[in-house]
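Every protein chain of the complex appears in place save one, which is left out.
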């Protein structure tokens, strides 16, 4: 089964998730700049969530690039990831409206944690789907970045009880770490292509 | 006529339907976890509807995969299905806001029932469109799962008058039954491909 | 310049237009069926608009199918059409909320009229873009359906001043007339393909 429609559907859902968050930036009734000040925590949580959803799209893009076949289980693992991603606008709005208090900060961390789990599950399903996806397995390797992320999410959830902004600092660190795209996969795919081309060259 | 644009448009509409439901999870003004408690029926109905729309996307994907040609009638049968799917966010929100009372539960069941009817109609139009879609007809077979679903929807609508949660139990059963993707079509297509490849091999 | 991305963007916008209209079906706070009664005019205007946007998508699909090349002017003519289509959710909601009174009914007709004008303009730009799009020109012919639609829209706008539901009857007639997909283009394309295949056969 091809992967194009899976990509198209995921792109659609992620595009909507990343865009509807801006609807939470409620338009102030006042035309003064001062009216924008109460919006800054919403804008800040919007920026962080925009980056997060962007990271997921980016990694999703790289991951499916290294994959050749998808099956029924993969479709569901993908929908499961999209479900958790779809809760990001909710926790973003809750966080922004309450100026980064403990409750919303913890909820934000829990949703990010579940997204990371769902992403791992999807990678796992893809790797075990068939031999054709071996390039992905090699590319992911021991997934050190993924493991550090999970630790930082849990640390952030814990720290949020002490001081909410410490929790957000932890989440922001994960974002910064991932902003560098997953060169492992990119590199692996390039190598594979070179090998194939070399192989084809040798056949001739 | 090709089927790519039909797929693209359906993917777009289904992606929006599945995502705008989250807008009904109204952000609480309170930053405490207790503020999330009144949201649980909305979250639960969101989860069920997310799974349902996911099932329709999944089956729609498998179905069109087994199809080679679409015509004007198919486009309208597809829009008809999308219309009923577009009412899912409405009944989901109504159900969630009223803690699963009789009225919304019945309405939810009626919309699910109409979606199932519209899906059958679409399958029917596809099968009767041309000889090229014969693989689909064989794959669907006697459509036992579809028939059981319709019975369970009607049972759920009836039970909702006695006890709303019994109705939801019936709808949830249908979802669980379909969570296993339609292997009949998947299997059939694989067989067809193998036959074709075998045929091509024999020709050479 | 290719037409795939034009199709993809138009599909996206039309998919969103057709889906966000359902957000106007405001969820009643009451869980009784009686609470649905005040919603019926909104539902009715939703159904009509859903059919209209569906007709535009359908015809847009058929039209671009008969086209081989697009240029800068076509992109803008297409955006112009999408602009008028994007006002359909607004007039739909205004009509539904006011139980089909004169003002909204006239506004609905004006938007439909402008959509028809924008569609004609787009067809015109496509036909004059290049020789490769000649199949479309032949297929459209004298565009009798398009002309009747415009007359009916104007009649509807006039009748709405006397009796709003007469206006809506006129608009509904246009929808029914178009529900039958544009077989002219479909037929023409099929003929072209057959000719080409015959030509290719003769060459061999």
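The first chain written gets the first letter, and so on, giving A, B and C; residue counts start at 1 in each chain.
Basically, contacts are C-beta pairs under 8 Å (C-beta built on N, C-alpha and C of every residue); 3 or more make two chains touch, one makes a residue touch a chain.
Being a predicted model, the structure only gives us computed values, none of them experimental.
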Using the definition of touch stated at the top, determine which of C:31, C:54 or C:104 touches the missing chain. C:104
What residue numbers in chain A mark contact with the hidden partner chain? 7-8, 11-12, 14-16, 18-20, 22-23, 25, 27-33, 35-36, 47, 50, 54, 57-58, 61, 65, 179-181, 183, 186, 189
Positions on chain C where the hidden chain makes contact: 1-2, 5-6, 8-9, 12-13, 15-17, 20, 23-24, 71-72, 75-76, 79, 82-83, 86-87, 89-90, 93-94, 97-98, 101-104, 106-107
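Here is the rule we use: only the chains that are shown with their structure count from here on.
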Distance-wise, how many Å sit between the C-alpha centres of chain B and chain C, to the nearest whole number? 26
Cα centroid separation, chain A vs chain C, in Å, comes to 37
Would you pick out the residues of chain A that each touch at least 2 other chains? 12
